[in-house]
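Moving on to chain A:
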Amino acid sequence: MFSVRIHGRGGQGVVTAAELLSLAAFGGGSFAQAFPSFGSERMGAPVAAFCRIDQEPIRLREPIEEPDAVIVADATLVHQVALFEGLREHGLLLIASARTPQELGIAELGAGGGRVLQCVPARELALRHLGRPIPNVALLGAFAAQTGVIDLPALERAIDGRFAGAAAEGNRAAAAAAYSWLLEHSVGGAPPLASAGREGR
Partner candidate 1 sequence: MAEQIEASVAIATAVARCRPEVLCAYPITPQTHIVEALSRMVRAGDLAPCEMVNVESEYSACSVAIGASAAGARAYTATASQGLLYMAEALFNAAGLGLPIVMTVANRALGAPINIWNDHSDALAVRDCGFIQLYAADNQEAIDMHILAFRIAEQLSLPVMVCMDGYVLTHAIEPLELPSQEQVDSFLPPFAPRQILDPDEPMTIGAMVGPEAFTEVRYLAHLRQQEALDAIPALAQELSERTGRACGGLLSGYRTSDAALVVVAMGSVLGTLEVLIDEMRGEGLSVGALAIKTFRPFPRAEVAAALGGAARILVLERAIAIGAGGVLTDSVRWALGARQTPLHTVIAGLGGRPITRRSLRPVLEAAATGGLGELHFLDLRQDLVDRELARCRSSARPGPHAEAILREIGIVGAGPV
Partner candidate 2 sequence: MSAAADRSPQAERRDEGLRFYQTGTFAVGGRLLAEHQRTVQSQPRRPSSLTKGHRACQGCGEALGARYALDAALRAAGGRLIAANATGCLEVFSSPYPESSWQLPWIHSLFANAPAVASGIAAALRAKGREDVRVVGQGGDGGTVDIGLACLSGMFERHDDVLYICYDNQAYMNTGVQRSAATPPGARTATTEPLGGHPGNDFGQGKSAPLIALAHEIPYVATATVAELHDLEAKVARAMEIRGPRYLHLLVPCPLGWGSEPSETILIARLAKESGLFPVFEAIDGAIHAVAKIRRQVPVREYLRRQRRYAHLFADGGREDVIDRLQAAADRNIVRFGLLEGSAPLAGDLLGAPAPGELDDLSGAQAP
């Protein structure tokens, strides 16, 4: 079991990101369960969404308490939300930001337990390729490159399943660009799928 928590603000496509992640995992032959944080969501308010990925059917319905990876769509959340909560040892924190973890002031926060802190300029890449600063899909491209939990072709198929026309094209380009960007700039230390699975089945 590989579990992911995605943070962002209402309107940044956080729930869509969890859905796309599950679609890509499903398309790649895995079982996946995505779900939003439940509640009345409002534009701009902090929201979270979740995704479990496994090679067997997923029966668990409890919240994800110890994610293998945390994806953050909005860097302004880093000091407002407990991003690292439950993030397991050697887990990945992937943040949409053109700055570094040091510049964001979170390098020390997540330093323990061999956790990997990775920034990716997802907003900028989305703006360039999609025309809108919605970082969610670019983040998934980076996530694919960093973890290998999903691969880029599966992500692209998921994008095509969820979007149409220019939105599909732009998102695919943003995902591919983030994927390439991360391969060049990775700080390394991605949690391999085989070693993940603290949640049990």
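Regarding selection, all candidates are chains of the complex that A comes from, given by their letters.
Just so we're on the same page, a contact is a pair of C-beta atoms (placed from the backbone, for glycine too) under 8 Å apart; a residue touches a chain by one contact, two chains touch by 3 or more; residues count from 1.
Everything numeric in this text was worked out from a predicted model, so none of it was measured.
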Touch assignment for chain A within the complex, options 1 or 2: 1
Touch list for chain A against partner candidate 1, complex: 5, 7, 18-19, 22-23, 26-27, 31-41, 45-48, 57-63, 65, 80-82, 85-86, 200-201
